[in-house]
Each structure stands twice: as structure tokens, then as C-alpha cells.
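A single protein chain has been omitted from the complex, and every remaining protein chain is retained in its original position.
== chain A ==
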Amino acid sequence: MSSQPLAESLVQSVDWLAVAPPLIAAVVALAVLVADLFLPEARKAVLGWVSVAGLALAALMLLPLLDGHRSTFCVDRATRACSYTADHFTLVIQFLVLGGALLAALLSVTNLKDDEQRVPAGEFWFLLLSSAAGAALLPASRDLATLIVALEVASLPAFALVGIRHGDKRSSEAALKFFLSSVTATAVSLMGVSFVYASTGTLYLTQVAQRLTHIDGQLHTLAQTGVVLTLVGFAFKTAAVPFHFWVPDTYVGAPLPVAAYLSVVGKAVGFSGLILVTVVAFPSYADVWGPALAVLAALTMTVGNVGALRQQATRAYSAVRLLAWSSVGQAGYLLVPIAAAGYAEDPQKAIGSTVAYALMYAAVNLGAFAVAALVGRSRALNRISDYRGLYATNPLTALLLAFFLLCLAGLPPGVIGLFAKVTVFSAAVDAGLGWLAVVMAVNVVIALFYYLQWTALLFRAPEGEPARHHVPAPLTAAIALTGVLGVALSGAPQLVLRFAATGLF
């Protein structure tokens, strides 16, 4: 390494096209922040649409990269030691992140308009876009330092987003809770990274993977500790048990679109980081992280689903709370294939199941949040009982919400939800994790109970005077987009499931 000519490693040529997706998001973020200073109050709405357009453009910039062989910021091309790689895995996750952020932005446009007095528009869009830029950078990172930096870029704006509502005590409290626990987790992660660096002498994931196989016997414990500690930070982001306690309060305290954003993009950040460190960096320690993740997955889904089950329909914000707990449960399913990768002969295939599941989850969960945002406009308390009789007033919206919930539950007519679960099950069965598959089976039944209970409520006769919800255009777009995605995927599940059959790296 050190024999490399210094000049070559310092003067790097940058492949701007490859880094375009996160870069555009970041640039638009700055532009919005600056423009906010010069725009008159009445025209702040433009900022929202600029941000939406920026995210759409960033997502479009994935198209030229589709062949999936670009990498940049390399020290040594021969050993594939690059900091930024746009392979298929990166592209899929970037698409997920940018698409998720786009939908969250659509929800925010209405939300900001309704909440004009209390949410500063310029800051809001800046924070959302910066966080999205960080989240889009993370799956492309191929060294531990970039990974941690991306994790922080994605997280720090999120804390501010959670607490952005002026004069809302719940909001600031949620932000503080989120911040303190997240920072602790990242610090632990950072310590793990330093341990790994100490034992291997490199930060590049591929090199870490090579050197971990023959490190000094004395350093073995250090490396093992490093591996486990590194996982903590990402497990926190995924909201895996026992790092899940911040989720319900944070989701309730945050503006609803931010909760939607965290539930999808936040999770994508967590699990893509987990995949990178486990499968790419520490494959030789599969016997350490495989069982650990399996136990984590089992605990996460059980705690999440039981938490969701205990929600009372009449309690304030129970709809958001239920979605929060259910997102913890879903995180458990997402972890199953990663755990299975620790046992399987072909870890890439198992990873693909997580990616496929995440894509399905992103579409339908954002859809559910979009409907929740709609109902929350006229029923500020957003209780599950407020959804009673939604079919009578907004039939199409009610049918779509029912569809989203059944997709999350994994029952037809939510065909895509069913097959996404099947791929996760098949990853577990394939890896010989029979006990985990059985735990998951029981969890699927528990989850059906609360999803179906909510679904059934939509079609009950409304109590009292039914209030028709007026649907503004951006919300319509978000609900329609997720709805079309869900239905199209149910007809052609191959669109996302193909990732479960091929290697992504």
C-alpha cells in the first residue's frame, strides 16, 4: 500500500455521474436554504416544489448508472478499494431512499401548508434534503469512515426534523429522546470501527474482509468486539430491539411526513449499513453476527408486533403509534434474511430478499402514512377509531388503505406483501433457520390481528356525522403513486422479487 506513488492516490479523478444522485440532493438542499432568505413569505410554497423536483431529478440520475459498474474515490483499482461504488445494490437502495424521500416530500407540501405558522419552510426542506443526501450516500459507501459520515449526515438533520415544530413540547421532547439515544449508538459504532481499524489497519470494506481472515491471534477478541460494536449503530437506525424504544414517541412527536420518512428511509439507512458491514466487510465473522442478528430479528418482530397489538383504538395518536410499532415488527422481518446470510452458502441471494422486502414495505408503508396524513388533517388526534366508516366517505382511499394494510400483513389481495414474506421465509428456510421461520410465522399471525382489525374498522358504519375528507393534490398524488405501485407489484411481483434471485454486488 505505502509503496503506491503518493501523487496517484492524492489526485483522484471523480466520476461525477456516479455521485450525482446524492450530490444533487445535497446541492438542492443548499440552494433551498439560500433561496429561503430571499423569498417573500407568500411564495415559500415554491421551495417545496423545488425540493420535490430536486429529489425527482436525483432519482432520474440513477438511470445512466444502470449497468452498475461504476466506482470512484479509489486508492487502488486493482484491489477494488474504492470509497464510493454505484453497483446494483447501491442503485436499488438509492432508488428506495430517493423515492421514499420524494413521497415524504409530497406529504410535507400539504403538511407545511396546514401548519404554516409553526414550521419554518426553508429549514424544513433543507433538513429533509440533506438527510436524503446522506441516506443516498450510505449504500454507496465502501469504507467505514464514509459509512459513519453518511450515517451522521442522514441522522443529524433527522433530529432537527423531529423537533421542528415551534412551541410543541411533545415534538422537542421526541427530538431530544431520539438525539440522545442515536448519538450514543453512533458513538458505540464509532468505537467498533476504531477497533476494527486497529486490528486490520484499513477502513476499506473489501480490504477489511480480506485482512480479517488472517489477523493476529492476539487481536482476535479486539476484532470480534469491533464487529459487534459496529453493528450497534446500524441496528439502532433499523429500530431493532433493544434499540427500538425511541420509535413510538418519536413518530408521534414528529410531523407525520417526517415519521413516514423515518419509517422508510431511516430504516433503509440502517439495514443497508448492516448489510454492508456484515456481508461485505465481515463475512468471515458470520458465526458471530449471524446468530446475533437472528436473535435480534426474532426479538424485534415479537416486541414490535406485541407492542402494536396492545394499542387501544381510542387512545390519542393510536394510528401513528400502531404504525410505529408495526414498523418495528417489520424491521424484524427485514433482519431475517441478513441473519440468514450468515448461514447461507450464497449470502447475496439472502440479502436480495431483504432488499425486495424493503421495496415492498417502502411503497405500502408510505401509502398507509399518506392516508394517515389525510385523515390527520380533519381528525388531529389521529386515533384508529377515527378511521371508522372511512369507506362511507372516501371509498377509494379506504380501499387503498385496506390494501396497504393487507400488504403489510401479507395476505391476498395484498399479493406483493405475501410474496415478499415468502422470499423472507424462503431465505430463512434455505439457511436452515427453521426456528426463526417458526417465530416469524407466529408473528405474521399476531400482526394480522391488528392490521385486519384496523381494516375491518374502515368498512364499519360511521359513528355520528360522517365528515368527508377533502384530499389536496399532493396527497392525492402520494396516495395514487403508492397505490399504483402496490397494485402493479401485486400483478408483477417479479419487478422487486428479482433482486432476491440475483447477486446485487
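We adopt the following convention: a residue touches a chain if its C-beta (ideal position, glycine included) is under 8 Å from a C-beta of that chain, and two chains touch if they have at least 3 such contacts; residues count from 1.
The rule is short, and it goes like this: contacts and distances are computed from a predicted model.
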item	value
Per UniProt, the name of the complex member that is left out, chosen from "NADH-quinone oxidoreductase subunit M", "Rieske family ferredoxin", "ABC transporter ATP-binding protein" or "Glycine--tRNA ligase beta subunit"	"NADH-quinone oxidoreductase subunit M"
Omitted-chain contact residue, chosen from A:131, A:423 or A:482	A:423
Among A:438, A:467 or A:484, residue touching the chain not depicted	A:438
Options A:336, A:366 or A:497, residue touching the unrepresented chain	A:497
Hidden partner interface residues of chain A, rising order	356, 399, 406, 411-413, 415, 418-419, 422-423, 425-426, 429-430, 434, 437-438, 441-442, 444-445, 448-449, 452, 456, 459, 493-494, 497-501
